[in-house]
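All protein chains but one are shown at their positions in the complex.
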Amino acid sequence: MGKSRGPVWVIAEQIDCRILEVSFQLIGHGRKLAAALDTTVEAILLGHKMEEHPRQLFAAGGDRVYLGNDPELAVYQPEIYTEIIEKLAKERQPEIILVGSTAMGRELAPLIAARLDTGLTAHCIDLVIDGNKVLESRIPAYGGLLSIICPDRRPQMATIATGVFPNPEPDESRTGEIIPIEVPKKIPRRIQTLEVVREEPEGMDLESATIVVAGGAGAGDPAGWRKIAGLAEVLNAALGATRPAVDEGWAALETMIGQSGKMVSPELYIGVGLSGELQHMVGISGAKIMVAINNDAKSPVFEQVDYGIVDDYREFVPVFIEKIKEYQGKLKTC
Amino acid sequence: MIDFTFTEEQEMFRKAAQEFAETQVAPKVPEMEKTGKASQDLVKAMAEAEMMALTIPEEYGGLGLGYTARFIALEEISKVSVAAGMMLQVFALGIEPILKFGSDAQKKNFLPGLATGERLASTAVTETTGGSDPTGIRSTYKKDGEDYILNGRKCFITNSHIADTITVLAKDDENPKAFSTFILEKGMEGFKATHEENKVGMRGCNTGELAYENCRVPKENLVGVEGKGLGVALAAIGDVGRGGMVACALGLQAACLEVSVKFANERILYGKPISRLQTIQNKLADMKIDLEAGRLLGYKAASMQDKGERSSNEFAVAKYFTTEAAQRAAKMASDIHGGYGCMEEYAVSRYMRDSFVLGPSAGTSDIMKVIIARWTLS
Partner (left out) sequence: MFKIVVCVKAVPDPKEACNIKIDPATKTLMRCDVPMVLNPLDKYALEAALQFKAEFDAHISVLSMGPPEAGNIVKECLALGADRGFLLSDRAFAGADAFATAYTLAKGIEKNGPYDVVFCGMASSDGSTEWVGPEIATFLKIPVVTRIKEIVEYNGQWWTVKAELENGYRLVRVQIPAVFTVTRELNTPRRLSFSGIIKARKKEITRWGIQELGVPEESVGLKGSPSMVSTIASMDSRRKVEILEGKREEKAEQLVQRLVNAGVI
């Protein structure tokens, strides 16, 4: 008999007492990892008025929930959250800690990793247990797929975006153990979240859209970007962007699709003026039909879609819009 | 040994000029093409980016960077807009006579304002009788007490309508062998910019005519020694003017090559990008050879100029080669683009027009050959 391994942990995240989807998705996938390691899945849930919520985490596949339920924990407070999780991890020795690639997760995960002297893989698109029972975190890079491991130190940590793993089917009959956690008394209070302001997102929600049109660096300029936005409008589609397009300032960070942005799985995806960088393409790998419009016939994007149009998008898109309108007109008259 | 590498600092200058060209010059090009007028915004942006201060010594509010740095800046700016490069190159040409031949008082009086771009400079030599043989000019000056009275007209003068400080070459009213150079300032009585040209290329770079009728110029505005003005004008044109044209031409060559490579990789013919066709590759190779050779000629002359050596002959060779090469490059770029090369939306049509203006500016290719032959035979 080998020594028993520590649990797989998921740092659950709540906003206004609603647990985020990514937390359930990580628990769902955490079950698979735990099965391969012959261990349990446990969640850390910090918030206020969260007494009833552990049930949902059990239903998703959690075996145990550490619940911090305190007004001080209502919103993310980096110092307190880090302190609690560090202390708990040192006591309980988890094998793996999974964190959602959210704004909170991206700050909290490295704070915990550095405190625990361990490695952390960013924005993974897959997690598997290898033959040596080591976690392999897969990330796309340079047109290939890198496997990152943290062979010698524990826990092994990774952040994962919403939508990388499917939502688990909730099993309401599952139960588990709730372990309350206290807010530590003696911590430095050098940082306080005073307020969390959420604004109405602009445009259509990418994650729930049935059609997504995305633009890349090839848009060239703001006028070009508006042309692509025009296509999205005609198709009643959500408009997404690649990192270079966000970098150019044409699109907001929230509309970025890909490894370090959003993961979407629409019925139809149309990529315009983008080169098919893996960091972007992993974000739309779940699309049913994919189309690319790019004037460079050699662009790698044409190896990754169902239909390719080799043409200057500035010329092609207006013609395409006309054809779509023709079709939509026909539908109305029928 | 000869070191052909740019210093780390020069690479940074190039980067600064590149950033300036891409962010500040490129957006102004469509309007300049449309109106043909100099863009005030662009002039302001150039001043803020210290582009007029490059060759002026630090003690007069300049950067004291010399000619290679200027060459780099002009090359990068011309890659985006030859018109903008031309405008800037002539600012320096206007500054040069004061820099090289001006008195301390003149330097103190004029250079700081020219360095900040508060005042803009130009030089006026060419008249309807031609520019390459300045002895044929008809403008005259005559002494009147402490002042000089100037009469005449200049044509094809770059920055004619935007410049505030213009060095003008004129002939002694009584002695046809004596020439002098004067600083004329905007607002002097009897001095005005008249006709503004409408050029086919380098649109947005202002060219026009100047007229001075009984224009009274104080003796403080005489540059150098009275009667020795020909040397003043020729030194400025031969080194700075000709050198500037080389940098402008190289910028255009580089631009032609860049758009051609991009288009050739994107344009599909027979199921393959046309860059796989040997006939297209041949053109691209020719453009590359011209660009590499032109750069060697240009930067060699600029480095001589920085050492204080006379470089007008070397620049004549470079001017001949690069402006001819720019015309070849524009033609080849246009050929590669096929029908698109004739469309206004594609930059190549502008390159074609600009390349034709490069030729006659600061001396035609034929004149360059005259100079080169004279140098060879001497």
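Per-chain numbering from 1; labels A and B assigned in written order.
Just so it is clear, contacts are C-beta pairs under 8 Å (C-beta built on N, C-alpha and C of every residue); 3 or more make two chains touch, one makes a residue touch a chain.
Please read all numbers here as calculations on a predicted model, not as lab measurements.
Q: For the chain that does not appear here, which of the shown chains does it touch in the whole complex?
A: A, B
Q: Which candidate, A:Ala36, A:Leu88, A:Leu111 or A:Met204, sits in contact with the chain we can't see?
A: A:Leu111
Q: Who touches the missing chain here, B:Leu54, B:Leu111 or B:Leu184?
A: B:Leu54
Q: Have a look at A:Val10, A:Leu46 or A:Ala122 and name the one touching the chain we're not showing.
A: The missing chain is touched by A:Ala122.
Q: Spell out the interface residues on chain B facing the chain that's missing from view.
A: Looking at chain B, the ones touching the missing chain are residues 8-9, 11-13, 15-16, 19-20, 23, 49-51, 53-54, 63, 65, 69, 73.
Q: Since one chain has been left out of the picture, which residues of chain A touch it in the full complex?
A: For chain A, the residues touching the absent chain are 75-76, 78-79, 102-104, 106-107, 109-111, 113-115, 117-123, 130, 136, 140-153, 190-201, 210-211, 235, 244, 247, 249, 253-254, 259-260, 267-268, 275, 277-279, 288-291, 297, 300, 302-311, 315-316, 319-320, 322-324, 326-327.
Note that only the chains that are shown with their structure count from here on.
Q: Between chain A and chain B, what is the separation of their C-alpha centroids in Å?
A: Roughly 55 Å, centre to centre.
Q: Spell out the residues on chain A that touch chain B in their complex, using ranges where they run on.
A: Residues 295-298, 310.
Q: Okay, in this complex, where on chain B does chain A touch?
A: Those residues of chain B that touch chain A are 265-266, 268, 272-273.
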